[in-house]
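What you see is the complex with one protein chain gone and the rest in place.
Right after this comes chain A.
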Amino acid sequence: MKAFTYERATSPAAAAAAVAARPGAKFIAGGTNLLDLMKLEIEAPVHLVDVNTLSLDKIEPTDSGGLRIGALVRNTDLAADPRVRRDYGVLTRAIVAGASGQLRNKATTAGNLLQRTRCPYFYDTNQPCNKRKPGSGCAAIGGYSRQLGIIGTSDACIATYPGDMAVAMRVLDATVETVQPSGATRRIPITDFHRLWGDTPHIDTNLQPGELITAVTLPKPVGGTHIYHKVRDRASYAYALVSVAAIVQRDGSGHVAIGGIAPKPWRVEAAEAALPQGAKAVTPRLLAGARPTKDNSFKVPLVERTLAAVLAQAKDAA
């Protein structure tokens, strides 16, 4: 870990300005990912702006009948909120499928969106990695890639976005609210929040330098059966090989987003029209253009099977 300076933010806009003013500065909230990466010098911020003191830890109703989740709401609190459990069950289920109780107590809503990939080559600083060191190459391509991406990847990077919460937020059509260093605010639809790697896999999201997440808003509840099915080798405390977040209505229509396969929660709205016809009809459209590796080609049938399991479960629940 490299030495760094530290300050506590006084307001969201001041925090954004403070990070924008110092190249190499970063925000810190729960620190559950950043500190690990700093110990390995995969992240080496010169300055940390601690946003924990900002009052961004409320869950409030919005005028349009949805919820505004403060950026600092801890995962545990978000998952346990009675409104979330009642109206956005897929979100609660996704959150509790991730990490451990201790980590969820610390991890924040905004920080979870910014969780970096878990590609093992990203973590090993002896290995080339375009995400860690732009231009150095990608050791994962041609290497051990069982856990890695099958779609939306590039010749520069085949890593995945590893989280669960964002997959549920994607199926819920959440919006990320931010404040910029200028003090201006903006609303980023979750679909535009994470980027595909392309030639710049070191940039995970479309946030501008210094731009601070202040909240995530959820639209008015849409009802339906909410399911999050996370597939992994062990029963807990593992990243998804494939996960499916789904909201399925009684008539079989619905929305699905897939985790564990791409640089972002993967959703193809056009494919959802086929949901009433079942997983076999949806999956080819959902995964059109997939480029799996030898190690992870099983994820293609696994997406279809997991989706089929979810649709069967929804049918039983309806």
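Please note the rule applied: a residue touches a chain if its C-beta (ideal position, glycine included) is under 8 Å from a C-beta of that chain, and two chains touch if they have at least 3 such contacts; residues count from 1.
FYI, contacts and distances are computed from a predicted model.
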| item | value |
| --- | --- |
| Chain not displayed: protein name in its UniProt record ("Aldehyde oxidoreductase molybdenum-binding subunit PaoC", "Cell division topological specificity factor", "ATP synthase gamma chain" or "ABC-type quaternary amine transporter") | "Aldehyde oxidoreductase molybdenum-binding subunit PaoC" |
| Chain not shown: contacting residue from A:G142, A:G183, A:P209 or A:P284 | A:G142 |
| Among A:Q127, A:S154, A:T175 or A:T217, the residue in touch with the chain that has been omitted | A:Q127 |
| Hidden-chain contact residue, picked from the options A:C138, A:L218 or A:L241 | A:L241 |
| Touching residues (missing chain, whole complex) on chain A | 1-3, 39-41, 118, 120-121, 123-124, 126-127, 139, 142-144, 146-147, 229, 231-239, 241, 298, 301-302, 304-306, 308-309, 312-313 |
